[in-house]
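Attaching a single structure in structure tokens format; questions to follow.
A protein chain is absent from this complex, but the other protein chains hold their places.
Chain lettering (A and B) follows the sequence in which the chains are written, and residue indices restart at 1 in each chain.
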Amino acid sequence: MIKYHSLKHYIPAYFVSLIAIIFTTLPIIWIFFISIKSKNDSFTRPPKFFFEPIIDNYTKTINNEFFRETFFNSLLITFFGIILSVVIAIFAAYALKRYQIRFKKTFMQWLLLAYMLPEFLFVLPMYSIYQTLGLYDTHFGLALMYQVHALPFSIWMLRSFLEEIPKEIDDAALIDGCSPFQTIYKIYIPLILPGIVATAILNGIWMWNELAIAIGLTFSEAHPITLGVAQFRGYASKDWGGMTASSILALIPMIFFVIIAQKHIVKGLTLGSLKG
Amino acid sequence: MKNNIGYYFLIPSILLLAFTSIYPLFYSFINSFYNWNWGEQRDYVGLENYIFLLTNEEFWVVIKNTFLFASFACFFEVTLGIILALYIDRIKVGSTIIRTILLIPLMVSGIIVSMMSKVIFNNLFGVIPFYLKKIGLKSSFFGSPDAAMPTLIGVDVWWQTAFVFIIILAGLQSIPQEPIESARIEGATEWQITRFIRLPMIRSLVLLVIIFRSIDTLKIFDLVWGITGGGPGISTEVVQTYSYRLAFGFLQMSKSMTVMILFSSVVISLTFIYSLIEKRNND
Partner (left out) sequence: MKKIAIMLTICFVFTAFSYVSAMDWKAHSGKTITFLMSEHPVLKGIREVLPQFEKDTGIKVRVNALAEDVYFDKMEVALRAGKGVADVHFCPMDSTAFNQYLANLLEPLDGYIKNSNKTASNYDLGDFPDGFLQSTRFPGGPGSNHYCIPASFESYILFYNKNHVNKYLGGKVPETFDDLILAAKKVKHSSNGDVMGMVVRGKRTDTAIDTITGVVYNAWGDRNVSYPQNIWFEGNWNNPQMDHPAIQRGLSQYAGLMSAGPDDVKAYDWDEAGTAFQRGLAAFFVDASLFGPWFEEKDSPSRGNTGYAVLPPQVKGGKSYTAHWQWGLGMPANAREKDAAWYFIQYMTNKQNEPKIGAFHGGAARMSTWSNPTYTKTLNPDYVRSTLESMKTTRSSVVMKKGWSQYALEIVDTIHRIHGGMSAEKSGEKANKTFKKYNSQ
């Protein structure tokens, strides 16, 4: 097995990465600068690159009770949401692949239809239903509503990844005689783990940043972090320091999550199961 | 008997989707035939809303803007995302850090991306116009009707390319390596391997990102509303901002829902085309 390639293989890759990283991070770095600048140093003309940094914006944001609340709310909501979407989608994707489902094509198209509806259109009809059912302003209620976006995407994703699996494995699994649950757990999940992880990451990010549904279906208990960041926009005054600091802080859980989750987007996972 | 298990596995998703999507869809559809103004007025008007929109010049400009935005943004995002994924696929050392950094734009919420763009492209205190002026170029990114849309597209590309990137990367990392190894032994170049082995293997994923990015870009709201508000003039007004304005700004709820029904019909026909392509792929 060839494990090492010549430099010619790697150098272009690192070069492209470098350029991509520069483009990607420059705007974020600028926002970070604003968050550590005093009011006299930010929004100047010409823009200042050298200044004395302050951490007041960060201490202010961390001490802000509303921000803290929304931070933890979002952690909970996103956690529920990811689990719901991935678990339900795995079973659905497996069912669509493995079994003859009569309405398969319609179902897949209905998924897209649900996905393409604008968020704010849901708010009105679901508002009264949610109030009646007691789901209004709850973490679980929000995580449930988010499925209208996360489920279609997850099912499509996981189904695509399942389609990629070579036919030999499918046949082997069939002959194996395990129960569907065991088949899914032992064979398919390991094989499509990168796909599952990518799905979880993308769902998590989307939910973490969602605003429209959150405005409509929460009132005070389940306010997500997007509102916590928005609070720094006052009336005839704007706390740029607070807004930028809270935006940077909001990135941190996502970064952690992505770093940890990524360990599973690694080449070579398929080889293990083929041999085993 | 065997098939029934399949149906059982689908039940949770069907229930959830029915709960969250059927009622709103139905609700919007019914309301599009009234003239509801989110208050006391709610009379049946038949197809009046549809006729009004379809004969309204502004509506067609909005449709044009939306498709313009979607096609360019989608094209760049898919292309760049795939290229990026192909290169990062090779990297082992430091790949976690690199991938995480490249994903950061996606982690930023729409409101913050809007705020960021306004700050960076602002003629007075923005970094970019300042340095452009230094090399003699005058600019007016979001203030000019001609430059606003391309700049918005650029912002979306910065923001969402990572979406394509992570999916294609996951796909590349989960394809079996034997065919690639054997091709290498036989002396195939990297490009040949990519063209004849890798890309075909992730074909359905590429189609998937195209579908989802198309829908997402057609649905764009946060960026446009946050940065330009549809302006200058209506050069950047898209379907969602138009619909939102009708609903929450002018309180013309029914018209707003009619826009969405019309728009959804267009997008559904697109998905028909996609599924035809997919069918051809699989045969």
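As a working rule, contacts are C-beta pairs under 8 Å (C-beta built on N, C-alpha and C of every residue); 3 or more make two chains touch, one makes a residue touch a chain.
Small disclaimer: the values here were computed from a predicted structure and weren't measured.
A.B. asks: Out of B:P150, B:P179 or B:P232, which residue would touch the omitted chain in the full complex?
C.D. replies: Within the whole complex, the residue contacting the unshown chain is B:P232.
A.B. asks: I'm checking contacts with the chain that's been left out. Which of A:I28, A:I184, A:A230 or A:L249 qualifies?
C.D. replies: Considering the complete complex, A:A230 is the one touching the chain left out.
A.B. asks: Check the options B:S140, B:Q177 or B:T194 and report the residue that touches the missing chain.
C.D. replies: B:S140
A.B. asks: By the contact criterion defined above, which parts of subunit B meet the unshown chain? Give residue numbers in ascending order.
C.D. replies: 37-40, 52, 118, 121-125, 129, 133, 138-144, 148, 227-234, 248-252
A.B. asks: If you put the missing chain back, which residues of subunit A would it touch?
C.D. replies: Residues 38-40, 42-45, 66, 123-124, 127-128, 131-132, 211, 215-216, 219-220, 227, 230-238, 240 of subunit A touch the chain that is not shown.
Methods note: only the chains that are shown with their structure count from here on.
A.B. asks: Suppose each chain is reduced to the average of its Cα coordinates; what separation in Å results between subunit A and subunit B?
C.D. replies: One centre to the other, that is 15 Å.
A.B. asks: Using the touch rule from the top, collect the residues of subunit A that touch subunit B in their complex.
C.D. replies: Contact set of subunit A toward subunit B: 1-2, 5, 9-10, 12-14, 16-17, 20-21, 23-25, 27-28, 30-31, 34, 43-47, 84, 88-89, 91-92, 94-96, 98-101, 105, 107-122, 124-126, 129, 144-145, 147-148, 151-153, 155-157, 160-161, 163-164, 166, 180, 191-195, 197-198, 201-202, 205, 208-209, 211-212, 226, 229-230, 243, 247, 250-251, 254-255, 258-259, 262-263, 265-271, 274.
A.B. asks: Enumerate the contact residues on subunit B facing subunit A in the complex.
C.D. replies: 2-3, 5-10, 12-14, 16-17, 19-21, 23-25, 27-28, 83-84, 87-91, 96, 98-112, 115-117, 119-120, 124-127, 130, 158, 162-163, 166-167, 169-171, 173-177, 181, 184-185, 190, 201-202, 204-205, 208, 211-212, 215, 218-219, 221-222, 240, 243-244, 247-248, 253, 257, 260, 264, 267-268, 271-272, 275
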